[in-house]
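Each chain you see keeps its place in the complex, though not every chain is here.
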Amino acid sequence: MSLWLKNHKTYLCGLLVIGLLGLAFLPVLAQEATEPPAEAPAAEVAPGEAPAPKIDTGDTAWVLTCSALVLAMTAPGLVLFYGGMVRRKNALGTMMHSFIILCLISVQWVLWGYSLAFGPDKGGLIGGLEWVGLNGVGLDPNPDYAGTIPHQAFMIFQAMFAVITPALIVGAFAERIKFSAFLLFTLLWATFVYDPLAHWVWAVGGWLRNLGALDFAGGTVVHISSGVSALVCAIVLGKRIGHGSEPMPPHNLPLTLIGASMLWFGWFGFNAGSAVASGALATSAFVVTNTATAAAALAWMFAEWAYRGKPTVLGAASGAVAGLVAITPASGFVGPISSIMIGIGAGVICYFAVVMKNSFGYDDALDVFAVHGIGGTWGAIATGLFANPAINSAGKGLFFGNPGQVMTQIMAVAATWILAIVGTFILLKIVDAIIGLRLTREDEQTGLDLSQHSESGYSF
Amino acid sequence: MKKIEAIIKPFKLDEVKEALADIGVLGMTISEVRGFGRQKGHKEQYRGTEYTIEFIPKIKIEVVVPNEKADNAVKVIMNAARTGTIGDGKIFISNLDQSIRIRTGETGESAL
């Protein structure tokens, strides 16, 4: 029996994932059937009739467009960005990580994730199960979150955030994790780290929201949480075989550069969509996102040029991503000139974080911690510095006369670091005990593509 | 002069190169080849279809050495390339009439 168990661990994990997904599944099916026809969107197809009272067509168009854009950040954005950076033998497997997270968390979010994150508050710490299976999450606006778009539009926009966050982590354990372990870890992490954290920061009643922490589009929830968790993953999993002795150059940098471009493109949805409405605030967020990103790419490139003698393409792409990360929490609070500062800071700080990595000796394969952990932390603090009440009355930073904001930001950062470190560590240990995290030596040498998926990325 | 051709497992290349360098063999030419032999290939599956890929990626090292160095070179290649599992590869040795360095026109062992 125990031998059988050992041999079938991989498969068992599949069942486990299915089981977990299924848990919340059956009870809610009935609910949908009896869901009250609270409003009649069908009216919309009949020409000439007025739309439901409060829904604004422009705002809804914008938020749906943004939801599609944020999806494009994960796939094909991250799929390409990370996929191009690994060695050829791991190309498909690494791409699969991002892609399957999109699938897994899309379902998890509908079944229970949204409810845990945004459902009726329980003590500031977590949402209740009232909205499991989207029960009660209908097509009327929910003024708590967005007063002019259907509640489900807000839900699906948030779904894309829940998707990309664990997908960012995969860069840390690239090229050496078992696929089954990865699946289970992702599902647990989304449920026990991401969902609570999203609640703390964004949900009505969340304790960090109540504290007054500013995080417009997810600097803490998305980037610090994934970046810090990535560091824990890199340390717990250990180095790749040959790390430090063999060269491990990216196998296809054009893919990485396209991925960075798609991330930039999609990030407009991420940041400007976080206004959950079309108009001035969305415009402001759009402008500073573009500006900070550009400045950060230039800053990384020039820093590298000065420090190492050559401006690299991977550097420019990485700098752009660092800029996107850093401007994320600030994007609804700062003006264009401030965004240049934030971008320059991000490019320089993250470049040196990447350089210093080697002296610490952990193998964060694709530098998730340096870019998202450090970049996100810089962005969260910078929000506390540069937030300009003329842009958004909800935020006032140190440079505009509110020194307290920086402290609040630091508290939010610290809380996020702690949750990410503790949560990730525990979950990794659990998954390691059940399935085992790392590939066998032989599988790792063969590569993810053949060992985990029986496929080759390229057949030239 | 002898020409030594070694078909080895790709991930052993660095070790073999170091081992040859240690005995003073400082030039070589390598190419990517695929081998067929006792070592079984792998399965790949694409939708409904399963293929067995029988040709396995290998590295071929070609190194030309003076006659007296040949045995030693073979020995260090063998030691460095061996994992003890099927598919470690072969070494083939043949005679060479002449070798020339294009840059200088030097011939024979001084061309190496």
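Read from first to last, the chains carry the letters A and B; within each, the first residue is number 1.
Operating definition for what follows: a residue touches a chain if its C-beta (ideal position, glycine included) is under 8 Å from a C-beta of that chain, and two chains touch if they have at least 3 such contacts.
The structure displayed is predicted, hence computed values, not measured ones.
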Per-label copy numbers for the whole complex, where each distinct chain appears once: A x3, B x3
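By our rule, only the chains that are shown with their structure count from here on.
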Length of the line joining the C-alpha centres of subunit A and subunit B, rounded to whole Å: 46
Sites on subunit B touched by subunit A in the complex: 11, 14, 42-46, 53
For the subunit A and subunit B complex, residues of the former touching the latter: 245-246, 445-446, 450, 454-456
